[in-house]
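A single protein chain has been omitted; all remaining protein chains appear in their positions.
We call the chains A and B, going by the order they appear; numbering starts again at 1 in every chain.
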Amino acid sequence: MRPDFRLLILLVVAALLAGCATKPVQPWERGRLAKWDMRWDPDPMQAAADDHAHFSKEGTSGAIGAAGGGCGCN
Amino acid sequence: MNTNKRPSPSLSLLLAASAALVGHKAHAEETSTAPSIGYRFNVYDEDAFSGAPVIGSDKRYHVDTQQLDFSGNVGERNTLNVDATHEVMSGSSPWYSIPGPNNKPIQVLSGATIRDHRSAISASLMHDAGGNSTTTGSVSYSAERDYHATAIGLEHTIPLNTALTLGFGGSLSHDVIEPTDAEIFDRIRHAQKNTYSAFGSLSWVLNRASVLESGIQLNYQSGYLSDPYKLATVGEAQLPDTRPDRRTEAAWLVRYRLAINDNAALHADSRVAVNSWGQKSVTLDASLYQTLPGDWQIIPGVRYYTQHSARFYAPFFDANDAGSFYSSDYRLGGFGSVAGHLDLRKQFGRWEFTAGMERYHATTRYALGGANAANPGAVSYTRIFAGLDYHFD
Partner (left out) sequence: MQLIRTVLFGLALAVTASAAEPGTQAPGFSAKTFEGKQISLADYRGKIVFVDFWASWCSPCRESLPLYDKLAADFGGDDFIVIAVNLDETAADAKKFMAEHPVKYTVVQDPDGDIPKVFGVSGMPSSYLIDRDGTIRQRHVGFSKKDVDMLRAEVTKLLGKPAGAS
């Protein structure tokens, strides 16, 4: 578990530093970020189906109706 | 305002009556996808047991799911999303396991083939609160023969400055279970479970080509948390799966999106979770979104998951060893899993076609740090889907 923690923390801190060191992104410079492939979930229906499949087969869910996923899934 | 007009994905997940990720707001730059309508067909098929000794059928679970989704604008400042799901489930499931030669567990699956179906409906309304803030409320209801769940959620996002957005929210769910064949198998007749969940997240626009999000989610569950269809071998007898009546969980989620060039983006997600049953897990997910000429996209991805077993999990128990709680449910055991998926998308004017496949394989061998007990029920599956979307605008 520990090696994963260190890597994660490093990634977050590095990204934060990168964010602080560069100048802010202007409103008209956000075209690339607006594209479909840069969304948190480009396909929300599929993300929902993916998470349902994973969380109903795994023990740590972190949410509503877990360990079964709001259903009696076996 | 160039606010996102798509309801927060975390609530969309709630809507599909599935576990929700840490809530967040889509970053303000995302363009609206409403109004639109979408249909998906998913086939989930678990691998039959192979190699490991099994009593009962060796066929496992199969689920066919249909999903219909509608997104529309209500006035200038609101987006409504309605989602309906219908699933047909069949197949047998791990029931309990018994010690075999060399104390290696033998898995027993439920003899009769289960056949059940589940219907769920959910709705969410996202309100543009001005100044790039949004408020979203949602409700959902899921029903199957033996299980009903109702949930509501509320979330809010606020930009703290041009680069940083804060999101927070909560949800609660009330579930009722009335197991089938309760008298025949001496199961509980009626039980309830409540889940309370809260999250907070921050998302950053790092530069013109990348965004990062970090969030924390806390859950508290209370009520009947055991599985009425599972037994645990304690000594010579098979006793009902017995778990504590409460569970607290905390999860930390980090999501990163990087535009590699005009036509490709990398998605990297990680999730670390711990709960009061002694389970710890780590999830690592990476996908590449590649746009190809002719309005095609191809999305390969990999996922690694590892979990530590619950304190009271074991494939079987000695009569003296078992404490007040005992479960042999494979989902509470230690294991690791590796999954790969490949999706395809194609646009034809206002239509969008999508199809994909996932292959998932769980085993104690992949557990980080090793699994401290056998887990004969660890599952492997194949999932295939196809879908069609229509954008009205």
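Basically, a contact is a pair of C-beta atoms (placed from the backbone, for glycine too) under 8 Å apart; a residue touches a chain by one contact, two chains touch by 3 or more.
Small disclaimer: the values here were computed from a predicted structure and weren't measured.
Counting over the whole complex, chain A has residues 20-21, 23-24, 26-32, 34-35 touching the chain that is not drawn.
Touch with the hidden chain on the side of chain B covers residues 1-2, 5, 29, 31-32, 76, 132, 262, 393.
The criterion applied here is as follows: only the chains that are shown with their structure count from here on.
Centre-to-centre spacing of chain A and chain B amounts to 13 Å, using the average Cα coordinate of each chain.
Residues 2, 6, 9, 12-22, 24, 26-31, 38, 40, 42, 44, 61, 63, 65, 67, 69, 83, 87, 89, 93-94, 114, 116, 118, 120, 140, 142, 144, 146-147, 149, 151, 153, 162-163, 171-173, 175, 177, 195, 197, 204-214, 217, 219, 221, 225, 227, 229, 249, 251, 254-257, 259, 262, 264-265, 270-275, 277, 279-282, 284, 289, 291, 297, 303, 305, 307, 310, 331-333, 337, 343, 345, 354, 356, 358, 360, 362, 368-369, 379, 381, 383, 385, 387 of chain B are the ones touching chain A in the complex. The part of chain A that touches chain B in the complex is made up of residues 1, 4-5, 8, 11-12, 15-16, 18-19, 22, 24-25, 27, 29-30, 32-35, 37-74.
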